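Note that this complex is displayed minus one protein chain, with the remaining chains in position.
Right, subunit A next:
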């Protein structure tokens, strides 16, 4: 009898939590449900989510278990590969998929068409493929080699010359490691190096910039890496998780000579990148290296060409006065399956 009661206590306490903590969200779901939601499974999806959120869970316990799994087994979950010495890598850089070659071929074509589209819009395109962290910090991978990164490199090297575009090869002289330990992005040294290399390429075509921009280093803060978050290690006790890293906040000061109504002209360079362009002070370093202001339109999770395609799609007119478009994308995105925006662009430009 006691045994049965024990189990019933678990499920009925869960029910009580669902009915008390999830009452409002469940009521919302019921209020907004349509007939089509019932037939296409959306209703169930919404209720499942409301119930999931209502069931109490202990993030401290989750953190302990995740931390133990990491420390004892060296396991950082299905999305993150744990290397040596608390180095974490996104599994995206290391895995192989059946359709990798097809996706790369598609992107090669996409590259050509985007290059042509930017050229027709009257701008110069500066292409910046960001090397894989797995390739640049391969020594810390522990038992795994960056074979997939090299395959992507090989593909990129064999790609025909892209007429009308400048390619900045960051692999040469990369300041290793140049990446955060617990984050997929370049660290400030890597970001600064990338900014200088890009600035050299841009300056060669547009000439030196004239804006009075100045970098100001500010306080040091702790940085919790995205890979540590993805592995659930930010909830783990300190002794079980990788140590947080230190990041110096970077700020850019621009001395504008605009008039009363701030009639400074719009920047002539835009940065249409991925989350790399939004991390580690990259855009600030870039502007300082260029001595020019840069319009930042990069997108987190933009992948290969998310930001660039959105600009071409929705703000094509804004390219009229732009002299150069810096298009940064991670090398690993070469093998991503095409996004809806990419498919649409390929259809439109057939």
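One rule holds for everything that comes next: a residue touches a chain if its C-beta (ideal position, glycine included) is under 8 Å from a C-beta of that chain, and two chains touch if they have at least 3 such contacts; residues count from 1.
Operating definition for what follows: contacts and distances are computed from a predicted model.
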Chain not present in the shown complex, as UniProt names it (candidates "YedE-related selenium metabolism membrane protein", "ABC transporter substrate-binding protein", "Alkaline phosphatase" or "Probable alginate O-acetylase AlgI"): "Probable alginate O-acetylase AlgI"
Contact partner of the left-out chain, one of A:74, A:164 or A:208: A:74
Footprint left on subunit A by the chain that the document does not show: 1, 3-4, 6-8, 10-12, 14-15, 17-18, 38-41, 44, 47-48, 51-52, 55, 57, 61-62, 65-66, 69, 73-75, 77-79, 81, 91, 94-98, 100-101, 141, 143-148, 226, 229-230, 232, 275, 300-301
